[in-house]
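Here the complex is missing one protein chain, while the rest keep their positions.
By letter and in written order, the chains are A, B and C; residue numbering begins at 1 in each of them.
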């Protein structure tokens, strides 16, 4: 049956909590989850408030507590309704959880999953719109997952929680309504997962993650209509990042356009470009690689500026056509 | 006269505090600054403990307080003896200070300088060795400065404090002993400063920032001995990052080697490579660009592993020679 | 407030007692002796705030305002009581629910309406919306929605005020939820150890989003934190503008005379949902029963009744104040609708201070 991205996340929670008694979830808003859209509705009623714990406004301690429970035999899922709020917990996520196993010589596993929601737009402004997945992909020891489809939203959540390493799972509020046909949940080994070609093409490689992977697929349809066959790579797992799939694609297409819903400098788009040119001989590139990212500014609130701020399918299509050297008709 | 990098930082503080009554400094260890090497010795005695404030172990509140003082007419310098400790203050630095001017429509200036020290090695391990300059270079609104020489250590500190925007000044404990001839302090406009070619060459472009810029210069000497003339670019200002100087150099040399003392994924080295290939036609590249960074692991404590962990001049030289296709004699 | 914290009775530290009982304190306020001119002004300001928030709520409901608005309806008194003691040079900081703080200080209605509409004429030039308000002229140095974030910033403004030595102070407005953020505690300790002129004003409305304080903390009064950090505190009925103003006056006198920080817990209640215009009486512990009762503790009606009883105000004058307020609000709204949006360039021009 067709299920939306948000509902699919809830299916993932349900699968995990029904089957694994050691899984619990903790975070702000879980007893009235308007914060998290329809992705956790009534989990507290279904599984009880001992396993679905709403918390005080204490991001750092709650994240540390999730880590502590993970060291004690549980598989907690720590919820941050916004990436912005999670920044108060960076010490526990980056300096503690991500390094814990290493600091103790690999003697302990740290099966904690931190889920944060990227929730842009809605005139919320600079402090409720940060994505920053590039930050966390930068940290050895922290796996970073970013689903772009309903199936991945559900199955990558399951894979994250079943993984014995700390995982940051970043879902995107702008995808909650996107529906697709879903089979039953599957349990995948996160260590085996990575970037995937979600549409084959030979003229240009489009790369995105999460919401921007969704944009790339839409752009690919329009490009097809314009006679340009693009290959779309959905990165899915940002850390550890496997560059081979994209590199392979670019060897074929010679054109690379990377789209990211985060800032440019030291961001994901630049990383993908660097990873490709490290691997692909310059001669194989038919043009300079291009990245489309957020402008170098915090998120504005004013509607008109907000509409200019985020990448759009049209912008992708125009840029892609220019890149492959196709003239657009003035119409 | 010759002055070391650490002493030059102290000269910068002295220049600022003598000349500008609105400048003060606050942070941990300032009344017994073993934490900060010789870079702040006796500032409290010279300027009084009202202007040189030692604090409780409260990184987040102290950083917020520095921001508040900056909004109130002062030019505070917030000291974090380690980047790792500063991570507890990310909210104030990234979500508050960096966005403050923007969120209020450009009506206020935010002249706060946050100084954090990168202090690796010494078997201190994973929680006392993080650099993470890539994180902060990623944030619009936050200027990021990384001096590699004694002159820059002093004059970029002065420029940072005199700048009306929030600035993160990252100095490197491994450079404190490096001496050079220094004239009197100069007051520069940070907005006019950026990457600089510190050694001219035509065969390969070596790029670094802070300590790795220092490594690049040493490698350049050895390469010269091996008959390879390298051009060295010291990035100096990581955000906003001006890619033109490096791109210009690579157009000439066709070879790019970027060295960074931080991790690879979504790091500075990848950003420099991406910035170059976005600008330089593929044909102008004689080989695939290369980056040398930390391995994908937290910092170890054990001596032998620690020695393997950080980039060395020899490693640079070997990699550079391979890149330009020069055989090294087995000897 | 002069009393040392440690002569308080311990139970005082933890229990709101009657103040948390929605059925209490419904009567007309007891007016202070002497001239009540300022109370007429306080009444006008509270009415203006109420009228503005009600219009904003309606416009959110109609979809004309799209940015998240956290309304202060029912919480008008503390802002007005604090504003009375503010002098030029003082610096105040708020959070996500700060329309009342802005208006009580004298902030322009047009600036508020334009800001929630994202217009260039807004208090933050349309770049911040409801949750980011600035009014330097009246001392409002910034409000932001990251819970607790402005508390240490206010401490820094207090540090600056102490260095200036001109008797200025900083005011930090925050809610009960913010006391759960570690930075709140770090900030109190810092202000205490440096003896800074900072006034910590906690509007305890019993809720953080959907959660009642009983589900978040082991006691419902937050003055115990001030006590722990050795900051003299006072707790008042935050819907009693007279009592609140009295407590503010004492605290501010101590702060300006160099005695260090002070802490005020003003107990109040929000009539609308955490965000937006709905009443959300389906959310949280006993909100359904309590909301109606809390409306009986209306800070505006209680002051108006007292002034009417005292003959300091006539029914007609009261009606006029409401009409006037609604008119002013309407006018500001209509005007703001016509205002321009920020130019596209602002997106990049507001990030850094530009070179000349």
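As a working rule, a residue touches a chain if its C-beta (ideal position, glycine included) is under 8 Å from a C-beta of that chain, and two chains touch if they have at least 3 such contacts.
As the structure is a prediction and not an experimental result, all values here were calculated from the model.
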Chains still shown that are in contact with the chain withheld from the display: A, B, C
Touch criterion as defined above, residue of C:90, C:115, C:203 or C:227 at the omitted chain: C:227
Residue, one of C:125, C:185, C:256 or C:302, that touches the chain absent here: C:185
Options B:29, B:194 or B:240, residue touching the unrepresented chain: B:29
Options B:38, B:218 or B:301, residue touching the unrepresented chain: B:301
Omitted-chain contact residue, chosen from A:25, A:95, A:130 or A:249: A:95
Absent-chain interface as seen on chain A, which is shown: 24, 50, 53, 55-56, 58, 60-74, 76, 91-92, 95-96, 100-109, 140-141, 143, 163-165, 189, 191-192, 240
On chain B, residues whose C-beta touches the chain left out of the figure: 28-29, 31-32, 34-35, 54-61, 84-85, 88, 122-128, 295-298, 300-305, 308-309
Interface with the unshown chain - residue positions in chain C: 5-8, 10-11, 13-14, 180-186, 189, 192-193, 215-219, 224-225, 227-230
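Here is the rule we use: only the chains that are shown with their structure count from here on.
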Chain whose average C-alpha position is farthest from chain B's own: C
Chain centre separation in whole Å, for chain C relative to chain B (CA means): 42
Whole-Å separation of chain centres (CA-atom averages), chain A against chain B: 30
For chain C, residues contacting two or more additional chains: 126-128, 132, 144, 146, 182, 342, 346, 350-351
Where chain A touches two or more other chains, by residue: 60, 84, 88, 125-127, 295-298, 300
